[in-house]
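Only a single protein chain was left out; the remaining protein chains are all shown in position.
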Amino acid sequence: MIELVRTENLHKRFGELEVLKGIDLSVSEGETVVLLGSSGSGKSTLLRCINFMETPSSGRVFIRGEAVGTERAGKLTYNQADLCQLRTKVGMVFQHFNLFPHMTVLQNVMEGQLTVLKRSRKEAGEKSLAQLDRVGLADKAGEYPSRLSGGQKQRVAIARALAMDPRVMLFDEVTSALDPELVGEVLKTMRQLALEGMTMICVTHELGFAYHVANRVLFLNDGAIHEEGNPQQVLRNPQTQRMREFLEGHSLFKLPD
Amino acid sequence: MEWDFTAAFSNIDLLLLGLLNTLKVTGLALCLGIPLGLVLALTRLTHLRPLSLLAAFIIEFFRTTPPLVQLFWFFFAFPILFDINMTAFTAAIVTFSIQSSAFFAEIFRSGIQSIDHGQWEGAKAIGMTRQQSLKRVILPQAVKRMIPAFMERSIELLKTTTLVSTIAYTDLMYQANDLAQKTFRPLEVYSVVALIYFMLIFSVSQLSILIERRLARSGEGTVH
Partner (left out) sequence: MDYNWDFATIIQNWRVFWTGLQGTLLMFSVTVALGMSGGFIVGVMRYLKSPLIAWPARAFVEFFRNVPVLVQIVWFYYAFPILTGIETSPFLAAVLGISLNTMAFSAEIYRAGIQSIDAGQWEAGKAIGMSFQQTLRRIIMPVALKRVLPALTNRGIEVFKMSTLASVVAYVETLNQAKLIADLNYNPIESYTAVALIFFVVLFPVVQATYALERVLKRGDR
C-alpha cells in the first residue's frame, strides 16, 4: 500500500496556545480516515496543516513520501510556489463552501484548472462537466452559486476540488453549515467518492458516516491522538473514558441494530 | 437691480471651453488616480511593515492636507525643488491624481477587506497564489462593491478641480472669474456657472444613486 500522507511530530502553536502537540499520522492510498474530537481538540487545525492552509510550527509533512519544505540551517522554510503546487494535489472542501459568487458553477470548477494548472479552456471545460456530472450537478453548470441550495453548493465545492485531480481530499466539517435535510446528499457524494477509491481525510460530526464509510477513526483530544482504530471497534467499544464521554455527549449518535 | 444675462449667454462658448477643461482635468486625474490608488492600497496591505507604513503615511498625508495647499506646493514649490518646468495643467493633474489616489486607496482597502476571508481560503485551497487570488477572486467582487464610493469620490474630485482656477488654468471657474471681470456682470456670470456645475454634478450623483440601487437589488453590498 502506498503511503500518501504522513505527518511526523506535527506541532502547531497560535501564540501561547498549543493546538497540536506532536501528531504522527499516516494515511494510505484509498483510505478514508475520519477525525473526531470536540471543538478545540485540534482536528481542523491538523487538517489545515496537511495542505498548509496553516503552517505547522514544527514537525514535518510528507505527501507521497516527499517531504514538504526545505530545511536550511535547522529551520524549515516553505516556498510559496511549492505550496501552491502541493495544494493542487491535496484538495480541500470547507464548511462554508467558499464558492466564488461572481462566477458560474462551471467557471468555479474551471478556475483552478485555468489559472493554476494552465489547462486549455476546452480541456478544463470538459473536465469540469465530468466532475459536475460525478456529483450529480451537470445541469447546474450555468447557474450562479447564489441560486443553489447549501447541499448543491457543497457538491459544487467538491467538484471544484476534484477537478484539480488531487491525490487526497480533505473535508473540513463540510456538513456542519447545512440544514439537516441537505446533509444526506453531501454525505452520499462523499461515500461514493470513498467507494471509487479516493483517499480522504474528513473532520466531521457525522458518526454514522464514520461508522459506515471510514476505514479508520482517529479521536483527537487536546491536540493529540487519543484513540484510534477501525470504526466498529472505536465507536462501539471505546477504550478511554474521554472517548466514551465524547460519544455519550453526541445526542445524534445512534448505532444501527 | 436688474438681471441681465446677455453677457453670460453671449459668451457661453468661453464657459463651455472652461467646462471642457474642467472635465479634462477630472478625467485625467481619475485615470491616473485610480490605478495609483490600487497600488497604494496593495502596498498598504502587504505584510512588509516598512512598505505598509510608508503607504499609510502617503495616504494619510494627502488626506489630511488641504488640496489647495497641495496644488500650490506642486505649482510653486515642486518646480524649484526639482528644477523643472510645471504648467498649471501639469501641476493640477499631478496634485489631483495623487490627492484622489489617497482616497481611492482607502476605498480599495475597505473593498478588499470587506470580502469574506473564506474567498481567500477557497482560492488558496485550489493552489492559487496571493496575486492570482487577488486578481481573479477578490478584486472582481470588491470592485463591484466599491462602485458607489468611487462615484462619490469622482464627484468630489470634479468639485475640487475648481481650485485650478487659482493657478490660472482655464477651467470653468477661471473662465467665470475672467468673464465676470470683463463684463462687469458677476451676478449673472457666477449664477450661470453655479448652475452649470449644479446640473453637471447633480446628474452624475443621480446616476450614482441609480447604480447603487441596482447593485443593492442584485444583492450586492457596498462599501464607503
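Some observations on this one:
By letter and in written order, the chains are A and B; residue numbering begins at 1 in each of them.
We take it that contacts are C-beta pairs under 8 Å (C-beta built on N, C-alpha and C of every residue); 3 or more make two chains touch, one makes a residue touch a chain.
No experiment lies behind these values; they were computed from the predicted model shown.
The chain we do not see here touches B in the full complex. Of the options B:Phe96, B:Trp120 or B:Tyr197, the residue whose C-beta touches the omitted chain is B:Tyr197. Of the candidate positions B:Ser52, B:Thr90, B:Thr129 or B:Thr162, contact with the unshown chain belongs to B:Thr162.
Against the chain not shown here, chain B presents residues 1, 60-61, 63-70, 72-73, 76-77, 80-82, 155, 159-160, 162-163, 165-166, 173, 176-177, 180, 186-187, 190-191, 193-194, 197-198, 201-202, 205.
Note that only the chains that are shown with their structure count from here on.
Chain A and chain B have Cα centroids lying 47 Å from one another. Residues of chain A touching chain B in their complex: 51, 53, 80-81, 84-88, 91-92, 94, 96-102, 111-112, 115-117, 146, 157, 160-161, 164. Note for the complex: chain B touches chain A at residues 116, 118-119, 121-130, 132, 136-137, 140-141, 144, 219.
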